[in-house]
Structures are given as C-alpha cells and as structure tokens.
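One protein chain is absent from this view; the other protein chains keep their places.
This part shows subunit A:
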Amino acid sequence: MSRLFMFEKPLGMRDTLPNLYDMKHSIRTVMATEMKQWGFQFIETPTLEYYETVGSASAILDQQLFKLLDHEGHTLVLRPDMTAPIARIAASKLLKDNMPIRLAYSANVFRAQQREGGRPAEFEQIGVECIGDDTISADGESVALITSVIQAAGLENFQLSVGHIGFVRAFFRQILGTEERVEALTRYLYEKNYVGYRMHVGGLALSSIDKQRLLHFLKLRGGEEVISEAYSLIENDQGKEALSELQLLWEIITDYGQEKSVKFDLTLVSHMSYYTGILYEVYAGNVGFPIGSGGRYDLLLEKFGKPSGATGFAIRLDRLLESLGMNEPIEQVICIVFSSERRKEAYRLAQEQRQIGKKVVLQDINGVKDIDACSNQYNDITFLVGKAKEAMK
C-alpha cells in the first residue's frame, strides 16, 4: 500500500460538512417527529457488537461486515444494521410483559463495499421495529408509517412495492415439491435474473400447465388486481393464507388513505432468508437505488431466545436526501465583529439576537486576517469596533 495522504479516510468513509449536516439534521428531525407521534420510542445501541450474536443474526452478508478483535480475542462487528441489535434488546429485556413494543432509531450502520471504493460504507438509517405483534395490522402500520414519514420529509414522487415471501415459497413448493428446488428458483428472483428464471423453468420436468404458471408468476406486478390474479395460480393453503394477508394489508392501507403510493410486486425477494412474510421496498423517481425497505422477520427474535413476530423498516437518509435534491435556503448566521473595548456591548447584542432565535457569531476583530473575506461570508455583519458608540453596518 502506498503511503497515505494525511487527509485520507478509510475506504467508503465520509465526512459530513456543515451544509449537509444541517440538511440531514432537519430531515431527520421531521421524520423522527412523525415516528414519535405514532408512539414509537427512540433508542440507541452500541456501535460494536459480538460477531457471534448480532453479527451472524443480521441480514447483511458476511463479507460486508467490518470485523475486529477485542483484547480478549472475541470477534466484534461494527453494527451492519439496527434490526439485529434491537431484536437482541427486545428478546433480553423488553418483551417480558408480552406486549407489542414499538421502537425507533436513527443510527449509522457499517457495510464494507467491495466495489467502487467511493460508495458509502457507513451511512445513516432511520427506521422502526414493531416487535411482538403478529397481526397484519402491524404490517399495515409499518407500510402506512413509512409512507407518512417519507411524505413528511417532503418527497412526493415515490412508490412502495409490496411482496410476500411466504406466497413465493408456498407457490414454488406447490409446483416444485422439494425445498431445494424452491430455493434454486427463489434465488433467480433474488438475483433479479428473469432470463435465468425462464431458462431454469424451461429445463424442469414439469407439466406445461405448471410451467405456464411459473412463467405467469413473473407478471404478478401491479395494483390490487394482482391478488386475484395470484389466487388463480395457487392451490395450497399457505399460499392462499399469504394472499389473504396481502388483501388485508391492502384494506388497511386503504383505510389509512395511503394506497396511492403502493403497488404489489409478488416477485420481490429482497433477501434470501431473512424475511418471512410481507416485505416491501421504497423507490424514489430520481435515485437509482431503493431509498428504504422493510418487512416481517418472524425468525430473528428466535435467534435471541425469544420467538416472536416482528416487522419494521429502515430508510437510508443519504439516498432520501439525494432524491429530495435539497436546496433549502440555509438559515442565516449573523456576525458581530468586535474590538476588545466593546466586548460587553457586542456580547449583549449577541445575546439579544440569540434569545429571539437568531444564530450569532461573535468574532474578535483581531482574529480576522481578511476583513473582506469575512464580510463576504456573512450577509448580516455588524462591526462594533473602536470607541465610537454607533455601530457601522
């Protein structure tokens, strides 16, 4: 490795400079407020977790984990997501009363990037988890909340695609029989490889009706009508159960008045093994990657010793900001330049302004090397310099 420049940062790590920090902060505040109004409580968890517990329970692929050793030789990970730590807390502490709990977080997560070093390896997620509620109402609430939160952030052009991994697996099991074959075909969906999917189906020893069904499955995308279309393909009870869940979800979202931004996509497989029921992704018009995703993960809590239903979502703040293309005027900062004989007066003026909510910089004139540069930086600048009583503007 060549010698590092002093300004260099590890691959994928970024600084947040004042403007971006302000934007992030204001968006985060708006979204957090919305989440709190829905009764979700914010928590924090450690940045480091054990690899054996949270690291291996997380949905993030092993090669994307940042690993290190503590002084006792345990392998640690920088948390790759917030869901696993929250599941850890819920299972060990909060689920004692067997009441559903609603938690929220905004935190940085860490994922090593193999490709193109510039991609963020640390980024902020803001999200919620509802743990201990098996009802579709909980899924419906999550979908409605993610929609509300994104709207609150000011994004209008976005869309949610909802799928159901339970349906996919039940449908494949009905036709293919063995778990191994279900897994193989599901993987094509996960890899978004429809060409491979069709070729794989073409090569299977199946009746032409079943092949037709498997090919038809790829078209199960669209509005509410997709559900009835899917009913015509499915015969087993688990599959029908999954569809009735989706139907119910649709009714719930409609009751919440959020159906406009929601579409179904039954081919959606966002993860090979993590999700267990309804799952969704959120897309915004001008960003090439999903800005958020979520779903039901009923098997995770079991790994922490407390089997329980759970559902939640995470929004990537950086991508949301990108899609908002924010150019909000940044709040003006007032500058008061003073010389030492008028320090007291300057301080009094600054405090008056600060009390009415203004942001005030108090700057000793002797600390300014270039008065012109200083004047250019602030639109509102007051000089309290020298013995004269009247301030010059």
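Here is the rule we use: a contact is a pair of C-beta atoms (placed from the backbone, for glycine too) under 8 Å apart; a residue touches a chain by one contact, two chains touch by 3 or more; residues count from 1.
Everything that follows uses one rule, which is that contacts and distances are computed from a predicted model.
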| item | value |
| --- | --- |
| Identity of the absent chain, which is to be given by its UniProt protein name, from "ATP phosphoribosyltransferase", "Cytochrome C oxidase subunit IV", "NADH-quinone oxidoreductase subunit I" or "Secreted protein" | "ATP phosphoribosyltransferase" |
| Chain not shown: contacting residue from A:57, A:86 or A:287 | A:287 |
| Residue numbers in subunit A that touch the chain omitted from display | 157, 159, 161, 192-196, 198-199, 221-222, 263, 265, 281, 283-290 |
